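Let's look at subunit A:
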Amino acid sequence: MNTYWLNIKYAVSSLYTGLKLSFRHILEANESRKPIGMADTTYFQQQTGIVTLQYPHQSIAVPDNGRYRLHNEIDDCIVCDKCAKICPVNCIEIEPIRAVEEIGKTSDGTSKRIYAAKFDIDMGKCCFCGLCTTVCPTECLTMTKAYDFSEYDVADHNYAFAEMTPLEILEKKQKLEVFAREKEAKAAALKANAPKEDTPGAGIPKPSFKPKLNVRPVAKPLNIEEKPADDAKAMALEIMRKKNDAANRSAQAKPVFRPLIKSTETPPSIDQEEKKEEKDPVPAPSKPIFRPRPMMKKPKDEGEAEK
Partner candidate 1 sequence: MIFQQVVFYCFAATAIISALAILTTRNVLYAAFLLMITFLSIAAIYVFAAAEFIAIAQIMVYVGGILVLMVFGVMLTNRISGAAVTTGNHHRFWGLFIGISFFTLICTVIIKANFGQLPWIMSGRETYTAPVGTAINNIGIKLMTDFILPFEIAAIILLLALLGAAFVARKPQKN
Partner candidate 2 sequence: MTTFLFFLPFLLVYTVFAVYAERKVSAFIQDRLGPMEAGYYGIAQTVADLLKLLQKEDIVPAAADRKLFLAAPIVIFTVVFAGFAVLPLTSGYAGSTAEVGVFYLLAIISLDVIGILMAGWGSNSKYALFGALRAVAQIISYEIPLGLSILCVVMISQTLDLQEISFQQGIWIHDKPTYPGLLQENYLFGLKALGIETTHIGGILTWNIFRMPLFFIAFIIFFIASLAECNRAPFDLPEAESELIGGFHTEYSGFRWALIMLSEYGMMLLVSFLGAILFLGSWNTPLPNMGVVKLAEWTSGSPGSVAGHLWGGFWLISKALILVLVQMWIRWTYPRLRVDQLMALCWKYLIPASLILLLLSGVWRLLMI
């Protein structure tokens, strides 16, 4: 019997406390959090009131070292394939084409020897672990502070950073073929002339590097066929291709090449556009050798892009 009355007492007091608490929140709802970022000294000061922001209209400033969408400064990329290898979810796809000679230098002075026919990052798959940015030897692959990049089409989550046109790709490939054929012929001739000297491999330059290049493109298509998960990707690619076809048809008609370079065609991504904007003020030839990291430059552009 005693517990009976205690129950009632406890119920009344706890119900009253609950009502008081929620009523206090209703009253406090007349003040709202301001869209101030972590950097602001008053960030933690507001403890009461409405905590949500009306997101697309207001947003909290992201710190400059925010690590969200990836960006590749393709001019600085030496196409070493490290990022693709380390990526735990395999969302970076690179299609390299060896150049016959050095094709230029990155901003930190590393020499570039490989063209990137394709450098795609599927942001839909990326888990934002940042491993790719840490392994990148030239620090061209960085994470930017752009975090709002939702799309209507899943295929649009694939960001293409390679800038080569299909024509260029074909040209480089042919060049490489010609070069390889010449070299083979040279090697054959060498073999015929001095077969005994061949074994150390001095004649063929960097034999170890070449297979590495070939392995990837060969392995990729196999994966696509094996994994059922890649069906979706294949579909997405299909959609992308259709879109691109339409876009290409209207923009520039290159119907001759299309069947050959199916997989390399990617939708024009926001980043590419951004980059174009970014590149315009900086004339390509007068590029400073020690350029600031793109990450530091991005914020302004992206902030504008958000708006």
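As a selection rule, all candidates are chains of the complex that A comes from, given by their letters.
Heads up, the rule we're going with is that a contact is a pair of C-beta atoms (placed from the backbone, for glycine too) under 8 Å apart; a residue touches a chain by one contact, two chains touch by 3 or more; residues count from 1.
Computed from a predicted structure; not experimentally measured.
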Subunit A: touching candidate in this complex (1 or 2): 2
In the complex, subunit A residues that touch candidate 2: 4, 7-8, 15, 18-19, 21-23, 25-26, 28-29, 32, 49-52, 54
